[in-house]
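Take a look at the structure below.
Shown here: the complex without one of its protein chains, the others still in place.
Here is chain A:
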Amino acid sequence: MAARVACSLRSEPYKRYLIQFAHDLLDFRLQEIKSIISLLGCQASLRNTDLNNGSPFMEVALTSEEDAKAIMHRTVLSKSMYELWAEGSSISEVNMKLKQLPKGFTEPYTQENSSFRIMVDTFNKKISSSEKIKRIELLTDTESMFKGKIKLSSPEHSFHLLEFYKFDSAPSTEPEKVYFGRWISDGHRSVIKEFHLQTRHFIANTSMDACLSLVMANLAQVKESDLVLDPFVGSGGLLVSSAHYGAYVLGTDIDYMLLHAKARPSRAKQTTRAIDESVRSNLRQYGLESKYIDVLVADASQNHMWREGWRFDAIITDPPYGIREAAAKIACKETADVPTTEGEPHYPQRTQYQLGDIFRDLLNFAAKYLCLGGRLVYWLPIYKPDYSESCIPKHPCMSLESNCEQPLSQHISRRLITMVKIREFQELSDWDEASTKVNSVNSFRNNYFKSMQAVGVLNSDSVLRSEPLTSKQEGL
């Protein structure tokens, strides 16, 4: 069934386009595109069932080529967009449909004085270049509509024959689907490499992968002149991607040593951190220092630090789960054992910040301090055997927009949750009623270590240590 993403009273005719997704973060691709389309306010209709059998191709109806280009300019999970000329289950069917296209549609791109090329791309099956040439010859036979000159590098018009094969232990012999389209634009995947962590000045133990942090900014619909907060900022990777899309950025972290470049280094072979290893220098590295507002040493559980009535346009964060980074907040008096030594600096005692509490506080914070329509995007760790949709924390002011899974191991995954603020916050008399299931998140840490012990990754001693663990637990 086609999903109508945005519509308006202005009814311009739809044109058919085809998106070719990258084979990366499969569960996130559709949500990213939907989010970008709604951010740009494009009229669009997506045929998302196209993706069901593992195909990277999805047909989409748009009203203009400008919209198609604008979408591609923003996406990091799509490879290319084409104007769809024909589709079918075989090349001969596609060829036949091409010949039936009205001349007014094809001629602007196929005239004698223009240059063109035809590229053949197959998914799930490799074919030889002689087979590719055979296909091209079939499409450019004597009665062919392509009258222009063939030019392989930078032609005026680039056409693509795209074939998708089903894969059950081996590729099927016949294609499941064949498309022919005129190339419009490539996605903006080059920015992933530009922001790669390997070349990032300042990283911490759990710095977010560049591609995922861009996807997070897209799901949060970050735009020019927004104000974005990360309450668990770490080395500021999420702020870099938000600033890239034009937002002004702000972060808090409880880790004084990290924000002041005094924490233990996260890179192998590095013994001390450079004095300028900071969130600010990360933004400076990409020419985004003007988007830097501040970082603060603060306890994210203390919502009252922010002035009532202040509003952020988006909150994007990767809370600590207590696996590779300790989840901490400042203990309160009743439970803290305060050593008092006159004249010495006192470091307040931290207590473990229960996962359920983290997410409850985060949703509460977003409900208060997001602008209406603003988005909260965060990672939720999941012990798969316990997971059901009801595990996702709920808040009466926040509506669930999307929920994408990134598998990490057999039992563990994390889900990227996007929520939209739909009404202003009123103090709730009974929070427990609003979010009964938040408590099930609390058992994640125990289940995580149990499952690690079961596969022999950890012995029981390491459960107790507070050091960051090995790269086996990538991403947590």
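Here is the rule we go by: contacts are C-beta pairs under 8 Å (C-beta built on N, C-alpha and C of every residue); 3 or more make two chains touch, one makes a residue touch a chain; residues count from 1.
Just so it is clear, contacts and distances are computed from a predicted model.
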Undisplayed chain, where the name is taken from the UniProt record, one of "Probable catabolite repression protein creC", "Multifunctional methyltransferase subunit TRM112-like protein", "GL12479" or "Blast:TP53-regulated inhibitor of apoptosis 1": "Multifunctional methyltransferase subunit TRM112-like protein"
Omitted-chain contact residue, chosen from A:Y82, A:F202, A:F232 or A:Y248: A:Y248
Contact with the hidden chain (one of A:E163, A:D299, A:D318 or A:E401): A:D299
Option from A:L26, A:L138 or A:I330 whose C-beta touches the chain left out: A:I330
Interface with the unshown chain - residue positions in chain A: 224-225, 227, 248, 250, 252, 254, 256, 259-260, 289-290, 293-299, 302, 304-307, 309-311, 330-333, 336, 338, 346, 348-349
